[in-house]
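The full complex has more chains than appear here; those shown keep their coordinates.
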């Protein structure tokens, strides 16, 4: 009982998403000028951004690309040696791993890249990342903020919501829990067939750092949305007001999820068509013995939308929340090409 | 590098505070009817309460007592065996430990009790706690809530802020970090004398689960306040409005801390005089390499209050935030007496 216990390598937090955009300037207008994110660095067609509460170099990379691909989802590990420890673990499973040198993303140290088995998404693991000070005119009086709050007040990246083929949800979700240590927090299951439709998982007390959802079009590896965090419900309403007035495309929202209990608004980056969720509030899970909350297709309506503009049915035609098949296909190759080294 | 690594026993979250009150009915009016907490169980003069987002049996115990003592601060460990592992660790340090049987607090399993070295506060560690369903009329449609939101919307306990003699802050804080695994997040230091005045520490991504602050009256083991969490800044303003109209004593607030970036309001439980903080918002720390933020007496004004009703000077006379010497002395004995077994 008091014997040694090695938890193995651990994931600490989600790191960044790297998004290809056909219209970089338009995407910058959206993320920097409207959402209020800081452009930390720009190297040719690659731009590194962060929210005002993020001290790390970036949580969002935008790069010029003919199509709106996702180049990577990165996760930050708990200790520097965990990169290598995960590397070994992956090799034991005969998963192909690409070693990325320090600086592959500006500000970031050595990383490894692999494809999430079953789900088909390119994941990168890293530990080291610089924490550059913002330019003096942007800097905040508060040392826990990297810059002054601006625009719609995006504080930080919040979570990834990705899709895979329906029959892969169960094994891919299991893999993420067993190999990367994510915990299942809430999930949707069809009781009759014991089919897992969606799972909200986290390594932090957030209800989800990553959600994995069955793709109704039976496609592998598609981004559903990436979420950025706002502080208060009222911030999200203000964002809705201003984004609407700027003709940004709304998919669904504002509304409140029963699952996670956050306020949501799904819009599209006008430069790329990637779906972006603005996300505020919600509950935190500190209980070490949390039992994942089960929803069924019959009960999940309140889970998807407790109140407000309702998330469409899973199989509806003209579903505003359909996977953005053409708009945001995944760059699901091991080799991440577009971002210049 | 890939060698085995045992993190040892771990604290998962703060559990509950046990408060003696000379006027139990008045305290219940405050916590249940105004703040909106659920009375889960009542056994004679002992009442167990929780917020609407807490599934566990209780986070607050009120018990009749001639004086407003604190009987215990409980912490929940990460795994069941961690109670015993911590027990061993404490014995190795020759710290006296009291074993508390299951049911010592209704709903709670076996626990151990000891006095925080240096600080003088009675801490209890436990793992097991029941998660009773609320009565049907209070139950929420959302399974992540134990009951419907009511009153001023207290969701859960947030943190403890306790005091000790100034010269004990450094060793007591070090002990909490080294033995219980708390991480220092923000702190106040006098650079000239290298004196640690206050430290905000957590085992969760919250900026603090426990804060330890130098007591200007040079007393050991006093409660400064216990905080309960509200969801939005707007909830805190509504709380201020309603509590003011109910003649609840305000100490300081509303205002926004620079340290932690939450909105605060400090009031007194009318039944006991214990200082209660209502607390909303703030930032979360996911960075595994967080560097604790240092404040000095010269810089800390923005840290204490970024805007709003200002926290008084540390040494001011008539300080509304003075330690509540007479109102909330600690029951700093190893044997917790008042609560009947």
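The letters A and B name the chains in turn, as written, and every chain counts its residues from 1.
Note that a contact is a pair of C-beta atoms (placed from the backbone, for glycine too) under 8 Å apart; a residue touches a chain by one contact, two chains touch by 3 or more.
These figures come from a predicted structure and were not determined experimentally.
Student: Could you work out how many identical chains the complete complex has, if 2 are displayed?
Tutor: This structure file describes a complex of 4 copies of one sequence.
Heads up, the rule we're going with is that only the chains that are shown with their structure count from here on.
Student: Please tell me the distance, in whole Å, between the geometric centres of chain A and chain B computed from their C-alpha atoms.
Tutor: Centres of chain A and chain B (C-alpha means) sit 32 Å apart.
Student: So in the complex, which bits of chain A are touching chain B?
Tutor: 1-2, 4-7, 12-13, 53, 55-56, 76-79, 81, 84-85, 88, 127, 141-145, 155, 186, 204-205, 207, 231-234, 258, 260-261, 281, 283-284, 286-288, 293, 302, 306
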